[in-house]
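To start, the structure under review is shown below, and the notes come after it.
Every protein chain of the complex appears in place save one, which is left out.
After this line comes chain A, so read on.
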Amino acid sequence: MSNVAVSVDHVSKSFRMYSERNDSLKSTVMRRKKSVHEDFWALKDISFEVPQGKTFGLIGRNGSGKSTLLKCLAKILWPESGSITANGKQASLLEVGSGFHPELTGRENVFLNGSILGMTRKEVTRKFDEIVSFSGVGHFIDQPVKNYSSGMYVRLGFSVAIAVTPDILVVDEVLSVGDATFQKRCRTKFAEMKGEGRTVILVSHSMNTVKEMCDEVAWLDSGELQTIGPAQEVIDAYQLTV
């Protein structure tokens, strides 16, 4: 086994489900009571390791905790217990074009979004042409993004994110953006990243995508880790339950 890129160690995450919640000052003052809530455990004691240079998939039904785990990996949510250690620069792509300002031009947004994703100005300047050509936005780059078609918008967002070239990339169901040509380009890009020894962790409901791209797969069910192993085996096991 090669080096470990990400190790997830006994991670549990709960959400509070409020039956009575004090979310305004009025209710806090008037009721003079604490909020009443129940804990909902979205992740229960999950442990696994993602080897470096592999593409790792997370599968499972809706509400099984895949996205919560992904958000924990992306440092957006913090687990109640357990820890996640990543070796290397990490970037996450949970939604494309988040942080785009509609009134600003594509060019300005590339720089803004690039820095939100952790790139320096120098890096963005260097990769700018590559980003624009990958997105296929062309001369629309100097138009405000609010005038973009939805396809152009997500393509530009995706191109910025992909240019971050992290050691570890965390991706949510975003590979379905763009038309067939763009998707093909994305797949080539992911293959390229894998060739460079980068680790990709992705969530997808499309078993074909997972089968095609992933080396290893973890199957989550109601917050618990069911099986983990080579892609084909886990997917077959999962599909038996569907």
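Criterion: a contact is a pair of C-beta atoms (placed from the backbone, for glycine too) under 8 Å apart; a residue touches a chain by one contact, two chains touch by 3 or more; residues count from 1.
The criterion applied here is as follows: contacts and distances are computed from a predicted model.
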Q.
I notice the complex is incomplete. Of the names "Phosphonate C-P lyase system protein PhnG", "Transport permease protein", "Two component regulator three Y domain-containing protein" or "Class E sortase", which is the UniProt protein name for the chain that's not shown?
A. "Transport permease protein"
(Q) Of the residues A:120, A:188 or A:232, I need the one that contacts the missing chain. (A) A:120
Q: Taking the full complex into account, find the residue in A:17, A:76 or A:191 that is in contact with the omitted chain.
A: A:76
Q.
Tell me which stretches of chain A touch the chain missing from the display.
A. 15, 23-26, 28, 71, 74-78, 92, 94-95, 98-99, 101, 103-104, 108, 111-112, 115-118, 120-121, 144
